[in-house]
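Removed from the display is one protein chain of the complex; every other protein chain stays in position.
Just so it is clear, A and B label the chains in written order, and each chain counts residues from 1 on its own.
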Amino acid sequence: MFKESFDNLRTNSALVHNITNYVTVNDVANVLLAAGASPIMSDDIDDVADITAICGGLNINIGTLNGNTIPAMFAAGAKANALGHKILLDPVGAGASRLRTDTALDLMHKIHFDVIRGNISEIKTLATGSGTTKGVDADIADAVTEDSLESAVKFAKDLSKAAGSIIAITGAIDLVTDGDKCFVIRNGRPEMGLITGTGCQLSALMTAFIVANPDNCLESAAAAVCAMGLAGEIGWSRMQHGDGNSTYRNRIIDAVYNMTGDALEEGAKYEIK
Amino acid sequence: MFKESFDNLRTNSALVHNITNYVTVNDVANVLLAAGASPIMSDDIDDVADITAICGGLNINIGTLNGNTIPAMFAAGAKANALGHKILLDPVGAGASRLRTDTALDLMHKIHFDVIRGNISEIKTLATGSGTTKGVDADIADAVTEDSLESAVKFAKDLSKAAGSIIAITGAIDLVTDGDKCFVIRNGRPEMGLITGTGCQLSALMTAFIVANPDNCLESAAAAVCAMGLAGEIGWSRMQHGDGNSTYRNRIIDAVYNMTGDALEEGAKYEIK
Partner (left out) sequence: MFKESFDNLRTNSALVHNITNYVTVNDVANVLLAAGASPIMSDDIDDVADITAICGGLNINIGTLNGNTIPAMFAAGAKANALGHKILLDPVGAGASRLRTDTALDLMHKIHFDVIRGNISEIKTLATGSGTTKGVDADIADAVTEDSLESAVKFAKDLSKAAGSIIAITGAIDLVTDGDKCFVIRNGRPEMGLITGTGCQLSALMTAFIVANPDNCLESAAAAVCAMGLAGEIGWSRMQHGDGNSTYRNRIIDAVYNMTGDALEEGAKYEIK
């Protein structure tokens, strides 16, 4: 199943419009290229509608939102909705500031997102309207663990139904649900959290996956999570003595570049709840 | 000939002002340093004139243009023209949106550029006023091939004469012409297209080459294309099992860092038409 999703991405060359933060944007572009997709970045109010129109999907990431890019997010989102394009929201830092929380909530109200992907603190913020996000990282108190898994799955499913979007909550255990079915994914490495932008990369990759698999969004969003986690595992296995997070960053993107649908199918670790 | 161009760059320490996109800006800075040049980035309307004044050349790249940076491009360009500084335009995504096309055309009308460098779809857009650019990549239908080479050379020469700028069209086969003479270059690797920003890096490097060789712009612009392509070949030859586009990115910049004028002279693959 995941094999087909990834093979479709490799062959269909999804063009993804990213309105994203300037911290991790280069890695976002390279991971899309590594997977066979094409990135374009555009965040000016006078540019985004044209750019979104020629793309297959839109990835909105609020990591370094500002007074100029916020209106561009709404304009691009409206255009993508009007054209029936796939669209994903990454609410980076929702809960860490009023502006981030309000912008993410307002985007959810005015734009229909196919997928919303964040860490547990960000997603809880979207569900409740306020949060305790510690910067851009999840609050440890929120973590999805084996103990809290059942309640976390229920929370994700409920939010998915309420929002009308696939919800992807990523962390040590990842959840991807359409309200009915929930993929519980255990790929990845804890060291991925010591690289900036693995979450941003995943959001971009997930957008590409759903663009390439428009009739199979839930499975392909889950496939993206497994692909990124598997790349983290493969990249880690290639680490040498003295390597650290900067080299690890390269090795993860390299692992996506060399990944095949078969390898993803074989390496994916998930159950469905 | 190319040896001298590169040796001049190594010894003259060209300072290049870049108004460029935030996607590939870090690689742009590092490739300039790798070649012996110095980068400075500045894109605010109140900052650019002072910065351009202390630099030897200006590299304008519209990859993430916006309402604040567009006026800064015009202001910096006017200052560079007034001072007789070298100036290059990289019309990223011209043809992909009205704003990009119009901005690039308007820049060409109001600023004199020593060189305009882009992919074939972008450059065709500049010639015709509209285009079919697929995001930031060239449309496959536009590609310069052995079959279309003669007509592409004529197109490039005609545009060069009309624009009064050296035109550099890069792709599988690269063309660099001043309207009279056209360098046809066959360095490089197709895998370079799977890294974000090799075109942006080339534009910056080319600016540095012409700053360091002010009386020899055509040859030094062609030398820059050969240098970037040769770095792509050398970088690829150092790839190990499991490496991908992220590592390749590093190896290309590393290859520029270690390149000598002699190696460039020897590795350059070109003919003149």
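Operating definition for what follows: a residue touches a chain if its C-beta (ideal position, glycine included) is under 8 Å from a C-beta of that chain, and two chains touch if they have at least 3 such contacts.
The structure presented is a predicted model; accordingly, all values stated were derived computationally and were not measured.
Student: Sort through A:L9, A:A49, A:L65 or A:L126 and give me the one touching the missing partner chain.
Tutor: Final answer for the missing-chain contact: A:L65.
Student: If the missing chain were put back, which residues of chain A would it touch?
Tutor: 21-24, 26-27, 63-68, 93, 96-100, 134-137, 194-197, 242-247, 249-250
Student: Determine and list the chain B residues touching the chain excluded from the picture.
Tutor: 15, 22, 25-27, 29-30, 33-34, 38-47, 50-51, 54-55, 68, 234, 238, 249-258
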